[in-house]
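There's a structure below that I have some questions on.
A protein chain is absent from this complex, but the other protein chains hold their places.
Letters A, B and C name the chains as they come in the text, with residue numbers starting at 1 for each one.
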Amino acid sequence: MLRIGMLTSGGDCQALNAAMRGVAKVLFEKREDVEIYGIEDGYKGLIYGKYRLLTSRDFSGILTIGGTILGTSRQPFKLMRVPDDNGIDKVAAMKKNYKKWKLDCLVVLGGNGTHKTANLLREEGLNVVTLPKTIDNDIWGTDMTFGFQSAVDIATNAIDCIHTTAASHGRVFIVEVMGHKVGWLTLHAGIAGGADIILIPEIPYDIDKIAEAISRRDKAGKRFTILAVAEGAISKEDAKLSKKEYKEKLKNRKHPSVSYELAEQILAKTGKEVRITVPGHTQRGGAPCPYDRVLSTRLGSAAAELILDKKFGNMVGIVDGEIKAVPLEEVAGKLKKVDPDCSAIREAKNVGISFGE
Amino acid sequence: MLRIGMLTSGGDCQALNAAMRGVAKVLFEKREDVEIYGIEDGYKGLIYGKYRLLTSRDFSGILTIGGTILGTSRQPFKLMRVPDDNGIDKVAAMKKNYKKWKLDCLVVLGGNGTHKTANLLREEGLNVVTLPKTIDNDIWGTDMTFGFQSAVDIATNAIDCIHTTAASHGRVFIVEVMGHKVGWLTLHAGIAGGADIILIPEIPYDIDKIAEAISRRDKAGKRFTILAVAEGAISKEDAKLSKKEYKEKLKNRKHPSVSYELAEQILAKTGKEVRITVPGHTQRGGAPCPYDRVLSTRLGSAAAELILDKKFGNMVGIVDGEIKAVPLEEVAGKLKKVDPDCSAIREAKNVGISFGE
Amino acid sequence: MLRIGMLTSGGDCQALNAAMRGVAKVLFEKREDVEIYGIEDGYKGLIYGKYRLLTSRDFSGILTIGGTILGTSRQPFKLMRVPDDNGIDKVAAMKKNYKKWKLDCLVVLGGNGTHKTANLLREEGLNVVTLPKTIDNDIWGTDMTFGFQSAVDIATNAIDCIHTTAASHGRVFIVEVMGHKVGWLTLHAGIAGGADIILIPEIPYDIDKIAEAISRRDKAGKRFTILAVAEGAISKEDAKLSKKEYKEKLKNRKHPSVSYELAEQILAKTGKEVRITVPGHTQRGGAPCPYDRVLSTRLGSAAAELILDKKFGNMVGIVDGEIKAVPLEEVAGKLKKVDPDCSAIREAKNVGISFGE
Partner (left out) sequence: MLRIGMLTSGGDCQALNAAMRGVAKVLFEKREDVEIYGIEDGYKGLIYGKYRLLTSRDFSGILTIGGTILGTSRQPFKLMRVPDDNGIDKVAAMKKNYKKWKLDCLVVLGGNGTHKTANLLREEGLNVVTLPKTIDNDIWGTDMTFGFQSAVDIATNAIDCIHTTAASHGRVFIVEVMGHKVGWLTLHAGIAGGADIILIPEIPYDIDKIAEAISRRDKAGKRFTILAVAEGAISKEDAKLSKKEYKEKLKNRKHPSVSYELAEQILAKTGKEVRITVPGHTQRGGAPCPYDRVLSTRLGSAAAELILDKKFGNMVGIVDGEIKAVPLEEVAGKLKKVDPDCSAIREAKNVGISFGE
């Protein structure tokens, strides 16, 4: 008997179901004696012993369905070693359930935080195989994460919608794009949406350069300007602060997000009122795009292969078009950022996109 | 020679170009001696004499393009009789340009405010034909305005995206939908998106009933609740205020919109954190949906017929599936609201949707 | 105890699930003692006794899912009175199962054929309530059927795609649109997609007029022409044939559909090669559009109300925006066609669309 626990952790995104379907289809195809424990609400279910047995039927028809059939929850890595309100040792509880259920392997789908915990469980002796899920595309060891391209589609669509309105009214618009501390999503949606200015955390912005770029468009007779702004965009001044100072500053920020601060500054510098649109959580919802369905199916399939080959302790990633097994210890704790000197940025600058520097 | 002035006024929306194309195609088809003056940026262009002559080529390929090729601007009706900063009498200026350009008719595409000014120009002796454009669907005299169904599609899509996220995380989510002072857009997007609670201005809400509805879902084992909330939603208490008092209250509101106030109240009543998504201006942008393309083409075609038949002073509307001419004096100054006792509301309630009352 | 049988019959379309969800939500909301018999594969399941009991869970999350959770099959009305291969009397079998299951009412979702059989069952003494489902919009007694607008969206999207290709290559393209013997779908998709020529069964075409329309565009410097052709489009000559003669002719037609015959004739008359695209079954598949979700939810809700009020023998329809109960005996056997003199056709002609006459 092969017993597999499966869980999705952290913020949900598109193609989680598609990826789990990929894993399950292979296991049910190759082995007659497989049992899949669907662990509910992420690590929480593993800690508190909540699961349901999943049959091949449960994975049928979910290729195109957003969200996760298992539910998810955020379990901060830094609290994993801290007992919960009832004094329960979380890591011990997870190990206990893993053993109680006689699992042969735990399949974990998640982002950066999730991978840190997955690596911890590996260190604690559990067999773990992981899949890189996030709209942020910030997981080290894989060129691409599933969820990313679907989110690009949604954010781009938002910019497209704003484009017609901005052009009709001759306005300055900010579209605030998700992505946590990295700029992948904003960079791609910004280029795809034809944004005039793209601000990402990896390239701290200078408000004067932004004002200049807007004025230049004005002088060229362009009636409007669209900024694609990463939620994690940061000014040149703030980038000089220590991590602690910056956190403190964010906490006391009077604006709900960086876009509102920017809008105020642009108004002050250019006299132009700025409208803000925040697609927000829509960026992680809805059906996965075909690109993500292919990627997640391939990754899921490869993850199952790792399990069958007992190659535990790995994340499946895609590198130069090929699916690879990447040791969890290499993945955990790293962040894949946009290189400000990469060719994509240079090509974007060449077509006239300003990065506010 | 037939000389037609054309302008789009107020907030832009989908299918403005499609409607203008409809008008122009008929005129160019039926008459060889037609000149179309494309007046720029709404009434502003008419006041300050900004236009460009449009050929049949200008209307080619714009059926599917969002926004307006003429540009638009908001010109509050109540300021029409007030001279501008340079002392220019706006109404007189518009009449002067109309005469200077020897226009036979002015085609105006806009919403409620726009129609008030159009009626004013009619009273001043200009030949005017109008088309009902707005995502709010609040124009009296027509069952449907173009822009509305396209906006329903976008708002519904936002709810769809939030649905998968809400279900995965077991959360309460508010999606704030546009619509000014009426609930059409929220009602339709709410039903289409499967919202559990729909709040519209026409049915003032009771926060206790909302909390009850959320708790009832909780008890039934539903892990999440989605609220579609009109930007103009109002509480039972506030609905009792005078218009002036309410305006005052809104001005001093510490929250950016009603949704944030609601979220706070729901947290207080149920202990549940509420996430908010505001699709905002995306709802009026992007390509028109096929429904709107048909409606706007038909309305545009009928408007041209009115012009050719010299039936001025009318808006073209659709009533029970037929295009009708509706006298401008009947349209101006009215608001088409959702009737709280209409069958659509009853049907929605019967499927278990709460309207917070 | 309230026992409801539910079945979907005929070709599937979008929003069938949404409509059934509407019915079920009301019943489960209003009555504690309801049992829903999900009859499988249309009337076939009623004849052969195949069903499964459906709980409120089965209707959860299906608002946006295309197809039908019950399956469907085509059961020609004219064979209903003819015993099957094993000599089983179909009508008697259906009555028997209805009684055996102690049903209080049968909810039937289907198109024209389905409604004839539903009326037959009513005549046979069964309690029946029906919902008008078809992408063809050809059901008498309702302004609109669900599935229609979703199919318009898909067919329009196909024309949009062809538009860019036709323009790039300067070609004549036919997009063949579904709709059986009526032209609703082609008319709407044709207008929405900006087709230059629209051919529908209600307006028999003259190949010379089509050739003329293409040449006229040529002379006007338009490089391409797009025809939206209903699968049931018919030439002026063929329209003069008796029904029997025409059927015979169709049977011996060497072309797979009318579009191929047209393409040949256009080539002969104009020397232009014509490309053909047939979106086919895609037009009835995929997720329902928001318009259809609202319509089907409202119709489903109203159908449940009829059941609770014991107003059997009716179809729920929408007339001038209001949901109405329409006696089945009035619906059965009729076909709602496009009136060639209706205002939509006139408006379409005025913008320069040729109907080939």
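What we mean here is this: contacts are C-beta pairs under 8 Å (C-beta built on N, C-alpha and C of every residue); 3 or more make two chains touch, one makes a residue touch a chain.
In this text, all values refer to a predicted model and were calculated from it rather than measured experimentally.
Considering the intact complex, the chain excluded from display touches A, C.
From the options C:Met6, C:Ala24, C:Leu46 or C:Ile65, the residue with contact to the chain not on display is C:Ile65. Contact with the chain not shown here comes from a single listed residue; of C:Lys99, C:Arg223 or C:Lys249, that residue is C:Arg223.
For the chain left out of this panel, the touching residue among A:Gly22, A:Gly232 or A:Gly356 is A:Gly22. When the whole complex is considered, the residue among A:Leu53, A:Leu250, A:Leu267 or A:Ala344 that touches the unshown chain is A:Ala344. Touching the omitted chain from chain A are residues 21-22, 25-26, 29-30, 63-64, 143, 149, 152-153, 156, 160, 188-189, 191-194, 289-291, 293-294, 297-298, 300-302, 304-305, 320-323, 343-344, 347-348, 350-352. Where chain C meets the missing chain, the touching residues are 8, 11-12, 14, 16, 41, 65-68, 71-73, 154, 157-158, 160-165, 167-170, 173, 223, 256, 275-286.
Assume only the chains that are shown with their structure count from here on.
In summary, no chain was found to touch both chain B and chain C. Between chain A and chain B, two chains of identical sequence, the interface residue sets overlap for the most part, with shared numbers making up over half of the total. Mean C-alpha positions place chain B and chain C at a centre distance of 31 Å.
For this pair, chain A with chain C, the centres built from the Cα atoms lie 42 Å apart. Averaging C-alpha coordinates per chain places the centre of chain A 35 Å away from that of chain B. In chain A, no position touches at least two other chains.
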